[in-house]
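Omission of a single protein chain aside, the complex is shown with its protein chains in their original locations.
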Amino acid sequence: MKIDTVQAAAQTPNHEQPYAALGLASGEYHCIRDILGRRPTSAELAMYSVMWSEHCSYKSSKVHLRQFGDLPNSERLMVGIGENAGVVDIGDGYAVTFKAESHNHPSYVEPYQGAATGVGGIVRDILTMGARPIAVMDPLRFGPADAADTARVLPGVVAGVGGYGNCLGLPNIGGELAFDDCYAGNPLVNVLCVGVMRHEDIKLARAPGPGNAVIIFGSRTGPDGIGGASILASESFDDAKPTKRPSVQVGDPFTEKLLIECCLEIFAADLVVGIQDFGAAGLSCATTELASAGAGGMHVVLDEVPLRDQTMTCEEILMSESQERMCAIVEPDKVDAFLAICTKWEVLAAVIGTVNDSGRLTVEWRGEQIVDVPPRTVAHDGPVYERPLARPLDQDDLQADDPDRLARPESADELRDTLLRMMSHPNLADKSWVTEQYDSYVRGNTVLSQPEDAGVLRIDEQSHRGIALSTDGNGRYGRLDPYAGAQLAVAEAYRNVAVTGATPIAITDCLNFGSPEEPGVMWQFSQAIHGIADACRELGLPVTGGNVSFYNQTGDVAIHPTPVIGVLGVLDDVRLRLRHGFGRVPGEEIALLGETRAEFGGSQWAGIVHGHLGGLPPSVDLAAEARLATVLRRAAEQGWLTAAHDVSDGGLAATLTESVLCYGVGAEISLDGDPFVGLFSESAGRALVAGTAAGLAALEVACAEVGVPMTRLGRAGGDELAIDGVTPIPLVDLRTAWTDALPRLFGAVTPP
Amino acid sequence: MTRVVVEVMLKPEISDPQGQAVLGALTRLGHRGVQGVRQGKRFELEVSDPVDELAIQQIADTLLANPVIEDFTVQVHPPAPANARSPLPPDRLTS
Amino acid sequence: MTRVVVEVMLKPEISDPQGQAVLGALTRLGHRGVQGVRQGKRFELEVSDPVDELAIQQIADTLLANPVIEDFTVQVHPPAPANARSPLPPDRLTS
Partner (left out) sequence: MTAAVPRPGSDDLAQVRVGIVTFPGSLDDGDAARAVRLAGGSPVALWHGTHDLDSVDAVILPGGFSYGDYLRAGAIASFSPIMREVIDAAKRGVPVLGICNGFQVLCESGLLPGALTRNAHLHFRNRDQRLRIAARTAWTGDFAEGVEIVVPVKNGEGRYVGTVETLDAVEAEGRVLARYVGGNPNGSARDIAGVTDPTGRIVGLMPHPEHAVEELTGPSTDGLGFFTSILVSISRAGAGTAA
């Protein structure tokens, strides 16, 4: 087999190369030729093509994402955007790192493995920062719940998220589950991981110190997850090779678990100066990023990479996305100790190269030089596009299509029927069918998990310091107004963290959009980023990192713009956290914080009852959200409340249902004004609370001081949900409606 | 009634953590003779006659295996006396 | 190098929910011809020659199958040209 060497490339400038099949534009290809002063070798072409892909280079999103970097400095932010994950100071010398990633398309093709390897990838990102991964979350979105394809995709995705996370011993502490026509064929499988470390243990992805060893460890490199390399291999150099290499990988959580323990022991022994995981683009990504962030150069002997398949070409080795691999930079006198720890954990490791200050990444293979590039040009100086953007033509019509025209339930019976119908819709129904497939107890520090508003983890058993996390997004709001939709996602995640009594301190994002080549999508994207950045500025939160997933569309129909926001909060004492269920103490009084307006644009009511999406989403008042959070935190610290629950999708009707069904204790409620508006409006900035008479009296004073409207609603007790003007609903009926929905669609898990 | 056996194995280029785990255990137990292990699935279908081979092929291709990562073979065992496994060479169809 | 195939199936008296789930799915999809499904495991071992059949038998009996709930068969495929699956009738040992 002929090897395309650097020397050969210099001598054969006219050799035709399949750059287009690799996804490179002709301008991009010529840019590579300019950088190198010759045509790239096929190995170099492989590297540039994967690293300059949308996924790795953020070429369409970069110009917009800059806004996050322009946010005012936050004292808590220890590592910001640009590293594998951002790091936030949570006090007492602890640092927390968290990030979300999308694995949308692979999960559509092979639901179980796609979702599983999504978990594996984000966990390695967190590990790479020097942190111990401590929990995962999984915001999921699918096509219609009753579609045949959803029956194929959803169970596999849920089993895959659980299969991998459970086997790693990471509690799943929350997520989302939503259904909408727009996700048919484009399910969104986002996964968030959070990790914790001491301040001094933060690790960075860089390769400093000429002479240091480059070590690859973990699984062997195999011919899986190779998109374009096969084209290179077969079409230009070796036609005998199979032309189709699968782009889906099989996850190996056991190896990843060993990799985690092995890395943490290596970190504790202080044996690495830099570390990077192998994610998308494999070796191409890890070597160029490490080199360009460090001493500037690196020499790699590709023959040293442990392979699963000896017939792999050098291009395939460079592009392989085999899972469960890491790359470490180790000082020469520490290599033996490093390898000894790998042996203890039965983790395969090999020294594959050396750091230098040549300013070049050079790769040799079978004695030939196959790569000689300035690593920065591969990792960071990729193309940047300012894609055209345009407000979609139908946006005005959509916003003008006001839900006010829709028929509303009027009689007490109609209101009851509407409530039951909505609570049995998969978007609002009980999610235990999903969440029972996840281990929420492992590690013994889970203070709150599903179905609470946010996951809460104890970080320190002595001091009781802890964190809270929530992920939220709402594509329907995003479609009506991407700027406001993104802000509402920030507001909801912020509020979900706040109702546990935590102080929100940072956000991450996972931005799911259609094709960036469509001006309408690009407009949505830029609006959403503006919205998030403005919201963060107003709430004083840093964006610690994020993920962009484009091309979520079928033909020319894109998904709703769906930015998913993760908010991190901190609790000084997790024992004071608030939960959402009524009835933990007798004689609770119930009140609503925040203001209810008649807001139905994008609401679940309009969608479920009328199949309608139009008008404007609920208005956003971030200052009011911040005031609400302040009051809730004080209430938690002072012990005024026995329950708190945020109001969002499905309005107060959904919030009340969840609070009464939690412990099976009913409530008597009377609402000011129109009960329909009171129950189903989705006005933001609200929380339902319960407490003793004395507790609520104290809260009332605090609310008045801070400027949070508080409305008394009634009291907890009994075995019905009794709302003035609505036919009372026995809890058994409400429970049946709420809990049967998902098992009816996806199969009962109660054994015969 | 005919017994149809569908065997599903991961494609050779896909990593097989299950097989690796077994190989690791064998190596630790000192069974040096075993050099490689791959683990797959085996389905025994009882099919009423006449067997619609095309339908079986389609079932294997869509439900029993995911062709993105797996290969499969279908073997139709000629009807045999009740409860006895056919010792005859199976009729083998390859995906 | 010889390929040895070990097939492991649940004992008939142990219920097989995976097989039942496949059957349920087939029934829902309208494949009325399939009357029963059982799902088991298939191991392909690459064993260096000469194959110690007793050792393989023991591996299957102690590690690959749990005799409390499972039956297994061992088939030693005679060495074949590299990469080709043997089409010959296998040499079958039964547990």
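Read from first to last, the chains carry the letters A, B and C; within each, the first residue is number 1.
Assume a contact is a pair of C-beta atoms (placed from the backbone, for glycine too) under 8 Å apart; a residue touches a chain by one contact, two chains touch by 3 or more.
Nothing here was measured: the structure is a model prediction, and the numbers come from that model.
K.L.:
Can you pull out the displayed chains that the omitted chain is in contact with?
P.N.:
Within the full complex, the chain left out of view touches A, B, C.
K.L.:
Determine which one of A:S74, A:N445, A:T500 or A:T739 touches the chain that has been left out.
P.N.:
A:N445
K.L.:
Which residue among A:N166, A:T418 or A:T739 touches the omitted chain?
P.N.:
Hidden-chain contact among the options goes to A:N166.
K.L.:
Among A:G80, A:G225 or A:P253, choose the residue that contacts the chain missing from this document, as touch is defined above.
P.N.:
Result: among the candidates, A:P253 touches the missing chain.
K.L.:
In terms of residues, what is the contact footprint of the unshown chain on chain B?
P.N.:
17-18, 21-22, 24-25, 28-29, 39
K.L.:
In the complete complex, the non-displayed chain touches which residues of chain A?
P.N.:
159, 162-163, 166-169, 252-255, 257-258, 345-346, 432, 435-447, 458, 574-575, 747-752
K.L.:
In the full complex, which residues of chain C touch the absent chain?
P.N.:
Within chain C, the residues that touch the unshown chain are 10, 13-15, 17-18, 21, 62-64, 66, 68-69.
Here is the rule we go by: only the chains that are shown with their structure count from here on.
K.L.:
Could you put a whole-Å number on the gap between the CA centroids of chain B and chain C?
P.N.:
7
K.L.:
What is the distance in Å between the mean C-alpha positions of chain A and chain B?
P.N.:
Inter-chain centre distance comes to 37 Å.
K.L.:
Which whole number of Å gives the spacing of the CA centres of chain A and chain C?
P.N.:
Using C-alpha averages as centres, the distance is 41 Å.
K.L.:
Hey, what residues on chain A touch two or more of the other chains?
P.N.:
Nothing qualifies.
K.L.:
In chain C, what residues contact two or more other chains?
P.N.:
In chain C, no residue touches at least two other chains, as defined above.
K.L.:
Can you list the residues on chain C that touch chain B in the complex?
P.N.:
1, 7-9, 19, 22, 25-26, 29, 31, 33-48, 51-52, 55, 59, 63-64, 87-89, 92
K.L.:
Touching chain A in the complex: which residues of chain B?
P.N.:
Touch residues, chain B against chain A: 10-17, 20-21, 24, 66, 68-69.
K.L.:
Touching residues of chain A toward chain B in the complex: what are they?
P.N.:
Its residues touching chain B are 109-110, 113, 219-220, 222-224, 242, 245-246, 248-252, 254-255, 308-309, 322-323, 346.
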